[in-house]
Structure formats: structure tokens, C-alpha cells
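Removed from the display is one protein chain of the complex; every other protein chain stays in position.
What follows is chain A.
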Amino acid sequence: MPTLDHIVLVGASAAGLTAADALRREGFTGTLTMVGEELRTPYDRPPLSKQVLAGDWEPHRSTLRQDTDIQRLRMNLRLGCRATGLDTAERVVTLADGDRLGYDGLIITTGLRPRRLPFGHELAGVHVLRTLDETLTLRAQLLAGPRVVVIGAGFLGSEIAATTRGLGLDVTLVDVEPTPLARQVGTWVGGLAGDMHRDHGVRLRMRRHVTGMTGDNGRVTAVVLDDGTRLPADVVVVAIGSVPATEWLAGSGLALGDGVLCDVTCRAAPRVYAAGDVANWPHPAAGGRVRLEQRTNATQQALTAAKNLLSGPAEAVPYAPVPFGWTDHYGTKIQTCGWCPSDATIEVVDGDPQPRKADGDPQARKFVALYKVDGRVVGALGWNSARALREYRSHLTENSAA
């Protein structure tokens, strides 16, 4: 086991907090420092585009731990302070305020930054949604009853469209793909998701590129599409994906690509590990490198990274999870386990993808679909079928270590 007196966690969200918990639970009694860019104690992101944006939750409900539980972790909290550099030879993390933190162990959990369009973001009314503050700013603007255009129909954009429509607003959802969620789960399930948006009164503009935005007095007035359509808008939300927050690691000597490139044990360099959205590692069952933008992964990978840091490379275990993700919109819960590639063959194995009109709710679909590639089951998706989906997880563990 390596001698560890000071462990630094860079990133103060779900993965960073889980790592802190795990280190203390596993008996680490040394100094623990958590660095976070936002001036907030760790909070959860999945509720932001759902309950918090809807106003169903007070913002503090997304806080991941009460103050007393944070205190119990005995952390040196450096919140509101960005890490700006890493020297793996000297084992020093540099902070924006000029401070230098020496470490014996480092876990990187800096997550993602939203991608932005090359235009429009200078206009008032144009938003991205990643942080709690961004969510509250957007929510305040929604109270004026604006016309909303959401650009990007992945998980986040789809949820924002559903939530804003649920507030009674006029909502248009734009994407270059043929259906919502096409990249995430393919166009068959995506088509059902598109039907759900239409049934709830969201206008879909699929297979359309956004070519520009117009503004008046510095405030957005419309989104312009590649067919010349002008979508009037008072609020625009850009949800076109994210990029790993690794810019502070330039020149650190760490291998960077699509995220921090780790080995199978989540190790990026001696005594340096990464976990969560930012970590890219060779998944033993996936046949290549993966990076998972999933809340469940943030927790599970942080547990593994923390244990592997404490145990040292000789005792470290490979990280080989069955991925799990979910999205909620309009009261429908869509969950995935394993991989759901857009080119897979779909087989419905439980329930019925057709709407059940008999019970008076045309949206009440319920089914489990298996995703097959070359005849092999690589993933499963549950539509309002949380319990049934769990039963199919075993089909995946045969192909992928648990």
C-alpha cells in the first residue's frame, strides 16, 4: 500500500463526494482536500433539468449531503476556487488563487462543460444548463412566459423541453437527427419519444441544423434553421452535448483525449486517478475505451478509484460496470442498461410498445427492449418498466463483468 498523508479531490460534484465518502469509510485518516469551481457544497445534477427547473423542488433539495455530514468527512473545502494546473512530477495542484496543493494521492472528478454554438451565446436569453446557478437563472426567465426553443434533443434537451412544456410554455425542440434521443438510444425508441413530445404539444424540428440567431437590443428574438425557417424565441436553451473539463490539465503530462485517459483501474498516472464524466478508460467488456456521462457511473467509478488509490496498483481492481442511465419526461421513465447503440437490432421482450388506449391514457406505454449487435445482447431499455428491466440485466452480465 502506498503511503498517503494528503489526498486531493479536484471536482466537487457526485463523483468527488463519493470518493471522499469512500476514502473515509475505507479508513483514510490523513488530510483530505476537495477543490470545487462552484461556491456550493456538492449537489446532484439529474434533478436540475427536471424537479428544480420545474420548481417542484427547492434548490437546496438537490444538495447531496447535509452540512453535518460534510463536516464529518473532515475535508479541507476549497470551494469557489478553480484548479488551473497539475504537475505530476512535483505532485502539485495549482489553484486559480495562486495556492499550490501538494498531494500524495489525487482523484480527478472535474466532469464536463457544456458545448456551445459558435454564435448566439452573447445574446441575453440564450442559456446552457449544467450548474444549479444556470438552472435557477433559466427558471427565473421562464416565469415571464417566454417562447422557448431548445436546441439539441439528447437526454438533457429532451428533459428541458418536457419540463418547460410542463410549465405551459410554447416550446420547440430542434435537432439534426431524425428523432429525439437518436444518438443515445436509436431512432426506434427515439420515434416513440418524439410522439410523446408531439402528444404534449412540443413542436419538433428534426433533421434541421441551426444556422444562426437573431437579436434585438442584445436580446435573442429568433433561431434560424438551415431551411430558412425563423423560430421566434424569447428563451433559447443550447443542449448540444458536453466536453470533458480537462483544459486545466494541459501540460500536466497526463494523457488526454476524450477525457482523462486512464488504465482499466481508473489510474491516469502514479497516484492519480479519475472518475465520473471526465474519465475515459478501457472497459474490459466493451472492447475499447469508453467514457460514461451517467450519474450512476459517477458513484460507482468514484468508489473504485478511491479504493484503488488506497490499495495501490498491485492490489487495484479493474473497473467493469454495466452502465445504467435514465431520463424522465412527462411522467415517463426511460432507463437503459448496458449499451444501446443507434445501429443495434431492437427486440421487444416484455410489455407492449403500443399505447394502451383502453385505460384512457394514450401515453401509457410500458415495455422492455433488448439491443442486439451481431446477434449478441449488448443493452436493454425499459420504458416505464424499472422492475422488469432489472431482470434483463443478467443478460448483460453474461457479456460484461458486474
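By definition in this document, contacts are C-beta pairs under 8 Å (C-beta built on N, C-alpha and C of every residue); 3 or more make two chains touch, one makes a residue touch a chain; residues count from 1.
The working rule: contacts and distances are computed from a predicted model.
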Missing subunit (named according to UniProt) among the choices "Ferredoxin", "Peptidoglycan glycosyltransferase MrdB", "Branched-chain amino acid ABC transporter permease" or "Cytochrome-c peroxidase": "Ferredoxin"
Which residue of A:Thr229, A:Thr296, A:Ser311 or A:Ser342 touches the chain not shown here: A:Thr296
Residue, one of A:Arg147, A:Lys333, A:Lys372 or A:His395, that touches the chain absent here: A:Lys333
Touching residue (missing chain; options A:Tyr273, A:Phe324 or A:Trp339): A:Phe324
For chain A, the residues touching the chain missing from this view: 14, 18, 21-22, 25, 44, 46, 61, 64-65, 295-296, 298-300, 303, 324, 326, 328, 333, 335, 384-390, 393
